[in-house]
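Excluded from the complex is one protein chain; the other protein chains are retained at their positions.
Coming up: chain A.
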Amino acid sequence: MAITDDVLVIGGGIAACTAALSAAETGARVRLLAHKKSTLRQASGLVDVLGYAGGDGPFADPFAGLDSLPDGHPYSVVGEDGIREGLRIFDEAVGDAYEGSHTDSNALVATHGGTVKPTARYPESVAPGLASASGDMLLVGFEGLTDFDAPVAADHLTAGGVPFDVRGTTISFPKSFRSDAKVTRFAKALDRDEDVAGGTVRSVLADTVAAELDGADRVGFPAMLGDDHDEAVRDELADRLGVQVFEVPTGPPSLLGLKLEDMLFEALDEAGVRISSGNPAVDFEANDGRIETVLVDQKSRLTPYEADQIVLATGGLVGKGLDSNREHVTEPVFGCHVPHPADRYEWSDSDAFGDHAFARFGVVVDDQLRPTTEDSESQFENLRAAGGVVGGADVAREKSASGVSLATGAVAGRLAGEEASQ
């Protein structure tokens, strides 16, 4: 006996969740097999589709940039319809917590470094801080929270020519923590509105910022304004300050990424997707070109999982869906073909922000999103791939990571579900 389902999705990030939701829509019985906490907790929580391609950009309309993408890009496999399918699944999963679905156009989100990122969907808490919105801006950072240097971010935005006034200030948080306190500690203090000298964390914070306001129309804080009660925290601060309050997406550990992960897993639960997490898929058994069993390393022992259709959504080099050593780049679970230059000095460009070959490493898929062999034949008839493990996109330069995951996840999941239900 093995643990048996119709569709088994391997992975735990945006692509895997989207694939599982998409497969569940077809009526298939779906299981998500996630290893560790996903890289979403290191991601900004922003959902991009396409910002730059072929030397052009930032695009006001991400769909207008599709023609500029190189051959073999995942978007050319799934097409505009695939991207829209992915965005629909995302919008339904997160509901009101995200904005941006009212338009095809990219929003410009100010990042914690003071750059501007073209983004298709963004958390509700980020919305008032869009660089594409008007109103003078005050950015507030905290001493001891080194991830966000508000004055530098403000200067950077100003240098980038935003059409409003931006200032940055660094204040001390109303409650003092140990010097390397986690962002979650700040968030919890605001959640619970803990008592401090002169009032509570929220009231004293508002008083401190009010003194710095000087006519600003909106105030941005690093994304740590509460965890479980974030809306109440923002509302109270906005109310006390009399201006709009927003969050600036920050680096890891990213509360916005964590919240997105929670929302996606809640959506999976609601869709009836079964979830097994904590252990990696490491091996498989195949017969006659079909994967029959996926083997999961459950604390040094292999547990078998069976499904009619499999979706591989284990991520790229960071998510460990791809592995590399000094000679080779490999896909470690199924040994799918990952094309790469024989000479590893050709894997990267000498310019740190240059056009790196490694950024596009990944499996090559056919029009059914099935990984192919060196001879361009599908490797297994019941295996599809989605997200970062699929090659051909330089998602960091294109600003397309989430979109590629959503689009390939939606299409791979739907195809797998339809085939399993037949």
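Heads up, the rule we're going with is that contacts are C-beta pairs under 8 Å (C-beta built on N, C-alpha and C of every residue); 3 or more make two chains touch, one makes a residue touch a chain; residues count from 1.
Everything that follows uses one rule, which is that contacts and distances are computed from a predicted model.
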The complex's invisible chain, by UniProt name, from "Mechanosensitive ion channel protein MscS", "Diadenylate cyclase", "NADH-quinone oxidoreductase subunit L" or "Anaerobic glycerol-3-phosphate dehydrogenase subunit C": "Anaerobic glycerol-3-phosphate dehydrogenase subunit C"
Selected from A:42, A:105, A:158 or A:372 as touching the chain missing from the view: A:42
Residue, one of A:325, A:350, A:376 or A:422, that touches the chain absent here: A:325
Touching residues on chain A - with respect to the absent chain: 1-3, 36-37, 39, 41-42, 177-178, 180-185, 188, 252-253, 258, 274-279, 296, 298-301, 303-304, 319-320, 325-326
